[in-house]
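A protein chain is absent from this complex, but the other protein chains hold their places.
Here is subunit A:
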């Protein structure tokens, strides 16, 4: 498999053979297998939130933030589902990771599971594009090897969802056997599903899984582990990012005009060597280019308005 050729194809949203996907996923698995549950990354690095198959916006993200040729990135998960190009977005990131292993860190999101992708579009996308589910299975195998978190310069903790009542220290995350489908409860589930909120203590999440956690839990966690920031994604933020709890936690959202209908902007967060935070805001690509050709297909496979 020629990596650069595949990257060119993927960037254009073109079809990649089943065989190529198989090899790509296998090589990615070998690479990910050796990563710890929580990986260490040095500054400067750009933190990216949910992508959700919005390939064209992912390309904008790389363009506007300097590109993988010269910069390091941490992706906080939710590469797939909802958008039209889940496969291309996920594979492009895998290709970049294989091509520049130390510049891309990929953390697992709550959508990187068999169960959720069957409901939220990735599975259907593969059936539409390949007529069988093989490619979906290859990708799900990779999902199981994605790491659960990252730590930047020992000071910034990156995770998809948030905290867990079962996790006080990073060592407890290191002890998880992550190579499995995301369980419905427990530490691994919470890291991928929980949300910060104005609550006094651990509370039930309005989602089907995870917990709500508040300022107390965040401060406790930061103090115990000597961190200054939790960077997470998982929740749509209309302004692209949102800091909470006196700057102890930030939500970064990187899918502009989410689901092609929400009208939000997106953001990425660059952590400098000084640990200064620089947010870069970007908007969605237009549905058509300037000569009227569709960039994003408008014949949507699913209905998304109440009519």
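As a working rule, contacts are C-beta pairs under 8 Å (C-beta built on N, C-alpha and C of every residue); 3 or more make two chains touch, one makes a residue touch a chain; residues count from 1.
Convention: contacts and distances are computed from a predicted model.
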Message = Name the omitted chain as UniProt records it, choosing among "Vacuolar fusion protein MON1", "Leucine carboxyl methyltransferase 1", "GATOR complex protein NPRL2" or "ATP synthase protein 8".
response = "Leucine carboxyl methyltransferase 1"
Query = Of the residues listed, A:1, A:31 or A:236, which one is in contact with the missing chain?
reply = A:236
Of A:124, A:141 or A:219, the one touching the omitted chain in the full complex = A:124
Ask   = Pick from A:116, A:148, A:167 or A:187: which residue touches the chain that isn't shown?
value = A:116
Query = Can you list where subunit A touches the absent chain?
reply = 81, 110-111, 115-116, 119-121, 124, 206-209, 235-238, 257-263, 287, 298-307
